[in-house]
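The other protein chains are all here in position, but one chain of the complex has been omitted.
Chain nomenclature is as follows: A and B, assigned in order of appearance, with residue numbering initiated at 1 for each chain independently.
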Amino acid sequence: MDVFHLLWLVPAFPLAGFLILALFGLRLHSRAIAWIGTGSIGLSAILTLWIGVHFLTQPPANYQYSLTLWTWFDINGFAPGIALYLDPLSLVYIFVITFVSFFIHLYSTAFMRSNEGYVRFFAYMNLFVFSMLVLVLANNLLLLYLGWEGVGLCSFLLIGFWYRDEVNGYAARKAFIVTRIGDTAFIIGLFLLVKQFHTLNIQDILQQAPVVWSAGATAVVWVTILLLGGAVGKSAQLPLQTWLPDAMAGPTPVSALIHAATMVTAGVYLIARTHVLYSLAPAVQLLVAIIGLLTLLIAGFSALAQHDLKRILAYSTISQIGYMFLALGVGAWTAAIFHFMIHAFFKALLFLAAGAVIMAMEEEHDIFKMGGLRKKMPVTFWTFLVGSGALAAIPLITAGFYSKDLILFDAFASTQGSFWLWLGGFVGAFITVLYTFRMVFVTFYGEQKKPITHNPEEEKAMMIPLVVLAVLSVIGGWIELPHAWAHFTPFSDFLTHVLPPTNLKPDMESQEFMLQLLTAVIVFAGIYLSWLAYVKKPALSASWKNTSLGRACHDFFYKGWMFDQLYDKLFVKPVVWISRIDPHDFIDYIYEGFGRLNVLIHAGFSRTQSGYVRWYLLCIAIGILFIFSLILFV
Amino acid sequence: MNIIFYLSAVVAIYCTLRAVFHKHAVHALLYLIVSLLAVAVVFFVLGAPFLAALEVIIYAGAIMVLFVFVVMMLNRGEAAIQQEKAWLQFSTWAWPAVFVLLLFAEWLYLLFYQPPAVAPVGGNQSIMPQQVGEALFTRYLLGVEMAAMLLMAGVIGAYHIGKQKQRNYHRYLEEEENLRSTASEKQTQQVI
């Protein structure tokens, strides 16, 4: 039996889980809920593994497999199908999605136990996994858009999971509305594509685009900019990055799954999926790189000033996705996907470990009120350290090094790269190290400031995912070694069936060693610096914070470069002002008029319901007379 | 032949009018039967002998007899005739009559001033029963089956509706009935 025919089951399991939980969840025991919620993802993960092994050993023709389930609708030849498409790119994505989701679900079974709405949580999470799988498996952009909106919906629902607190509802709405701006751009881009190609099948578009469009044509520039708008919104990149830090209002597993590992990287997927279009619009591709670079720097500086553990991680996520965008922008497609995968592992790990810490600290998010947790929570500490090492890209031993180093090298050495892009990424890497180890040192070192009441280390379901993800965060990098090292690059080789290889400038590989050395130096310098500032001499950072310049910088970075305030002034205030000068919207009168008219007509007609059969018959006779008059005299 | 057509047409119209406006139900029915017989003659004159026979047998023979039976079962005597007289006032039929006359005027206009665009050639011709039978059992076989089902449904429906006697009161009437019966029981008890 051809195992690829079972591809539809991969999204079907989470959907089934969602339906069971949504329809019968309230009658189920919490243990059954956990089994269904986690088990459905587990089945998907096992099936994905099976399909993946099959794909590697007996790949389908051209490394792509299409499975059309049925035609969605058919309007004048425009017939998007409910059709799945599997190639190395989507395989990597479904692999990461199903496995990371499985471990996060497993973690949630323990983490969410004391919450009301246990079943609601798992129903939403399953729906999210389903939507995300649809997004990456879709063979046409409309189905992709369905998944895209589905994950947006689930993100909204899960950020506002604890809806009784108004702040959470606000954060959920903000996330939804800000991403909606990007989504609107995205769908306008889809309209342009339909107008041009009369199809939304991704492969058809990618094949026809180089024929129809010359490089730099106006249409392709617009399409790519609009798609980039969607990607920027979903992936929280400049200028739509403001929603992600607030999205941390949701439960921590949600932050780990949706706002770190999977959904926020949908933008990366979209650009990688439509890479042909971006290759046709070099200017837009450069814009992608610049957006990535600016975002990673801005978010990195913001992370440096945060006190909330989850907000640090949120800014760090924005920053790391900035790296992916940088890689996409310089044509290092595989490097971006590689970093996506590694980032999914270690950022999920960091969030889950942070969740354990926050649980132990009784919902305390401020890292300066924690401290000294190293001895009390050894598993959490060591796994968190591994994740931080990967985030900071400690050379050789962590996976983050291999992926980030590849991006930095490509930013420098690719034909579209330049010294300045590399320098930006390099500075970003230094900042990453600083904020990462600031977080580690402040949280786990120093003296303990708060007692632990309920130690989550006793929960096996929470610790197993941490350990597994920590292992992945270490060994995950070894499937793609830097160029200069023995040319061992199976991951890129696998992806070259979809994504073009990175074009390097000549004679660059000799310089790679130098760059790696520099990176290594700044990583260790950064660790030493944070150790100095937060463990050895805490007074140092305090005194810097007390200077007026230091305070100004801190406030500026703490508020995320004041983007919220800027948007508030630019967009929110004018709308509020307009609504204030026009409280009774005159347009409403028109619609109210429709309503009144209907009521009036209804009153008139209800009077004809007299109850006399002969009156009804007379009405029929009048109707006949009327129709005859129409036919005869009009 | 034309004279037969006109004659039977006049008879049909006159009897139908009498049937519709008559106050006595049985008389009205008899007028209706005469009218149907006259229409049957028209059928015959128009060259449809088979249908003329069916009209006499089924319409005048069977359906009208059903009516007569029902009228007899509802036999309400002289009171009913008085009732009908009271109901047939000018105000009752004035407006309907106006509308019907307007409709009639329009049809007259239609018939005599707007002749059909495609007029048949050759005038009236007779169609013999075998032709009807052929059409009925070849092209319209499905229709015949459906008519059979309809009749079956009619028989079952009529039986079912007709069988539920008296027990199926409306609830208000039932309550009234109960009150009345308890009152009469009391009366009888007092008498005893």
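Couple of notes before you dig in:
Everything that follows uses one rule, which is that contacts are C-beta pairs under 8 Å (C-beta built on N, C-alpha and C of every residue); 3 or more make two chains touch, one makes a residue touch a chain.
Heads up, the rule we're going with is that contacts and distances are computed from a predicted model.
Only one of "Cytochrome b", "AraC family transcriptional regulator", "NADH-quinone oxidoreductase subunit K" or "ABC transporter permease" fits the UniProt record of the hidden chain, and that name is "NADH-quinone oxidoreductase subunit K". Contact between subunit B and the unshown chain involves residues 1-2, 4-6, 9, 12-13, 16-17, 19-21, 25, 28-29, 32, 35-36, 39, 42-43, 45-48, 50-51, 54-55, 58-59, 62-63, 66-67, 70-71, 73-74, 84, 87-88, 92-93, 96-97, 99-100, 103-104, 107-108, 111-112, 115-116, 119-120, 122-127, 131-132, 134-136, 139-140, 143, 147, 150-151, 153-155, 157-159, 161-162, 164-166, 168-170, 173.
Annotation for subunit A: contacts to the undisplayed chain at residues 606, 609-614, 617-618, 621.
Simple rule for what comes next: only the chains that are shown with their structure count from here on.
Taking each chain's centre as the average of its CA atoms, subunit A and subunit B sit 76 Å apart.
Per the touch definition, subunit A reaches subunit B in the complex via residues 618, 621-622, 624-625, 628-629, 632.
Residues 95-96, 99-100, 102-103, 106-107, 109-110, 114 of subunit B touch subunit A in their complex.
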